[in-house]
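Notes for the one structure printed next.
A single protein chain has been omitted from the complex, and every remaining protein chain is retained in its original position.
For clarity, chains are labelled A, B and C in written order, and residue numbers in each chain start from 1.
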Amino acid sequence: MSTHAADHAHAPDSGDEHEHVHPPSFYVKIWAILTVLFAISVAGPMLGVKIVTILTAFGIAIAKAYLVCAYFMHLNIQRRWVVYLELAVLGMVLLFWFGVAPDVMKHEGQNWENVAAKQAVERGMAAHAAGAAHADAPAAPH
Amino acid sequence: MISYAVEQVSTYAKDIDFLILLICGLVGFWFFVAEGVLFFLIFKYRAKEGGKAAYMDGTDPKHTRFISWPHRFILICDVVIVVFAVKVWMGVKQTMPAPDQTVRVVAQQWSWSFQHPGPDNKLDTADDIKTLDELHVVVGQTVQFELVSPDVIHSFSVPVFRLKQDVIPGRAIKGWFKTTQTGSYDIQCAEICGIGHGAMVARIVIEQPERYAEWVAANVATATVPPAPAAPAPAPAAPAPK
Amino acid sequence: MSFAKPLATLRTSAGLPTGRLALWWLLASEVIIFGGLLASYVMQRLGHPEWAYEAEHTNIWFGAGNTIILLTSSLSAVLAHQAAQTGDGKKAARYLWLTIGGAAWFIVNKAIEWTGEISHGFTITKSGFWSFYYTAAGLHGLHVIAGATAMAIVALDAAKNKELQRVEYVGIYWHLVDVIWIFLFPLLYIAK
Partner (left out) sequence: MTTTTASHHADAHAAGHAHDDHEQSFFVKYLWSTDHKVIGFQYMITGLLMAMIGGYMAYGFRMQLAWPGEWIPGVGFLSSQQYNAYVTTHGTVMIFWFAMPVLIAAFGNWLIPLMIGCDDMAFPRINRLSYQVFLISAVVLIGSFFVDGGAFGGAWTAYPPLSAKATMNLSPLGSTMWVLAVALEFVAFLLGGINFITTAMNARAPGMKMMDIPIVVWMIVVASILFMVSVGPLVAGAAMLVLDQQLGTAFYDPSGGGDPILWQHLFWFFGHPEVYVVLLPAMGVCAEIITCNARKKFFGYKTLLYTVFATGIISFFVWAHHQFVAGIDPRMANVFTITTLIISIPIAEMIFLYIATLAGGQIRLNVPMLWALSFVAEFLLGGVTGIFLGASGSDIYFHDTYFVIAHFHYTFVPIAVIACFAGFTHWIPKMTGKMMNETLGKLHFWTTIVGFNLVFLPLFITGMWGDHRRIYNYDHFPDLSTQALQDLRIASTVGLLIMIAAQGFFVWNLIWTWKKGPAAGNNPWQGTTLEWSTTSPPGHGNFHPMPTVYRGPYEYSVPGAEADFLPQSQPPA
């Protein structure tokens, strides 16, 4: 039994992209853009400037994710509430982040101090300093 | 209400009891009103032979006002509760009065050990007095405590102080209390910490200054070995038992 | 085992096919699973500057290679969808197999990369960074395997011109796997 036929039978109310059949070349174009963006994101850190690294790494990740979501997943022609649904879920992740970061990201606060985490940071930094003194120091981490 | 069975021994105990009483009054009122209306309606509108129910969908303002007005009052009650709750909370947890004495509380599976400052009233010096399951403080003094744990999460709970604070391994958490009367009371662990959780109890002994001085004098002679370096270790609370 | 689809599967009161509707909800749950993990990672990472030194030991070229593999496999997945839209099941199946090839290559790369790292002592217990590195990439790897398995099943049907709408569904899922990697790549490899 073919559900596909049933789908097509009421295509008008089952999403619109059946009317938007892009030619393969369209997708290849998107892919080319993605590849260029990808190259930039790999090249960015080689400049060694922190702000450039952050921008190229995460800014371009967002741009790439947008392209994939919009054109490969067809969210651009999907019903709007689907986009809102996924954005709302992302919002929950942000909410979680902002609720938790004051306790987990920070290592001290009002009347408390995360001694173990501070020690871990110190240990790690000291170990690195010792290691860097040994071998030829690699480029200072940003 | 609570003080009937559990004495108020810290300065903020009465604040917390008042807050509880306030909430009790406010929510108690709504609870009895709602239950009363519920049972009244069940009784009044019980099925009668040949009766017919009213047809209303709950959009007519004549009906909805019975809900929206109580609702506004509830909002006001909420605001009152928030204001008082935050006030009490800030007094207990967010302020830190200058301490007369500082103690360190180490919660471990499954006992409490306490580090008293000793005669010089400073922690981490040679004359510190370490005790097991017994904390001595002077009545009327403000005591600052530092909670540390080498293994799992415990909770430092002193019901007569209305005080509770979890002890998180890896963290040093500070708090305070100021006692108001002498006596000897339970310190309980209020966070499950393994098989001995049900027996993890200590006593807090609140004494007059003279008695406390005697106790210090009697114990400082037998005090444990002095801590190795004079300089404060980077973290006396170092958790990691290797 | 023969299985007749119930009427419930065929109705579309919400205006989009049931399979795709369920898929968007599935994606939402995946987003929050990875979101929770990555949020935990990011806040720890910001609190632990020493993790940057650990991150230096990751091999950016493996990460970059895998990114380009996944981007390209996403292209073949969307081309499969395009073929399915035009009713060409055979072509759709071919593209799907191409995508599965990409998934396999990705996993092989990952295996080589991890073998190297583990043999150099960068195991999952070495430090917090490596714990998150293996957990996040491992969870993503499980999704790659799951996606590839689903695609294989769909491709077998599609080659017989059956259940062609599923080509789109596995495609969307595959793009999600791609998008997650797009964020994992800078988080684990680039940010140092």
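Heads up, the rule we're going with is that a contact is a pair of C-beta atoms (placed from the backbone, for glycine too) under 8 Å apart; a residue touches a chain by one contact, two chains touch by 3 or more.
In this text the structure is predicted, and so the values were computed from the model without any measurement.
Engineer: Which visible chains touch the chain that is not shown?
Structural biologist: Across the whole assembly, the hidden chain touches A, B, C.
Engineer: Since one chain has been left out of the picture, which residues of chain A touch it in the full complex?
Structural biologist: 1, 6, 9-10, 12-13, 88-89, 92, 95-96, 99-100, 102-104, 106, 109-112, 114, 116-117, 120, 124
Engineer: What chain C residues would touch the chain not displayed?
Structural biologist: 2-16, 18, 21-22, 25-26, 28-37, 39-40, 44, 48, 124-125, 127-128, 131-132, 135, 139
Engineer: List the residues of chain B that touch the chain left out of this view.
Structural biologist: Answer for chain B: residues 1-2, 5-6, 15-16, 19-20, 23-24, 26-28, 30-31, 34-35, 37-39, 41-42, 45-48, 51-59, 63-64, 66-67, 70-71, 74-75, 78, 81-82, 84-90, 92-94, 109, 151-153, 155, 157, 159-160, 162-166, 168-171, 173, 185-186, 188-199, 201, 203, 239-241 touch the chain left out.
By definition in this document, only the chains that are shown with their structure count from here on.
Engineer: Could you draw the chains as nodes, link the ones that touch, and say if you get a line, ring, star, complete or other?
Structural biologist: Here the contact pattern is a line, an open path with two ends.
Engineer: How many angstrom lie between the centres of chain A and chain B, each centre taken as the mean Cα position?
Structural biologist: 42
Engineer: Could you please state the distance in Å, as a whole number, between where the Cα atoms of chain B are centred and where those of chain C are centred?
Structural biologist: 48
Engineer: Taking each chain's centre as the mean of its CA atoms, how far is chain A from chain C in angstrom?
Structural biologist: About 13 Å separates the centre of chain A from that of chain C.
Engineer: Among the residues of chain C, pick out those that touch two or more other chains and give their numbers.
Structural biologist: none
Engineer: Considering chain B alone, which of its residues make contact with at least two other chains?
Structural biologist: In chain B, nothing touches at least two other chains.
Engineer: Help me check something: in the complex, which residues belonging to chain A touch chain B?
Structural biologist: Chain A reaches chain B through residues 110-119, 122.
Engineer: Which residues of chain B touch chain A in the complex?
Structural biologist: Residues of chain B touching chain A: 93-94, 96, 148, 169-175, 234-235, 237-240.
Engineer: Where on chain C does chain A make contact in their complex?
Structural biologist: For this pair, the touching residues of chain C are 4-5, 9-10, 12, 15-17, 20, 24-25, 27-28, 31-32, 35-36, 38-40, 42-44, 46-54, 56, 60, 64, 67-68, 71-72, 74-75, 77-79, 82, 85-86, 127-128, 162-165, 171-172, 175-176, 178-179, 182-183, 185-186, 190-192.
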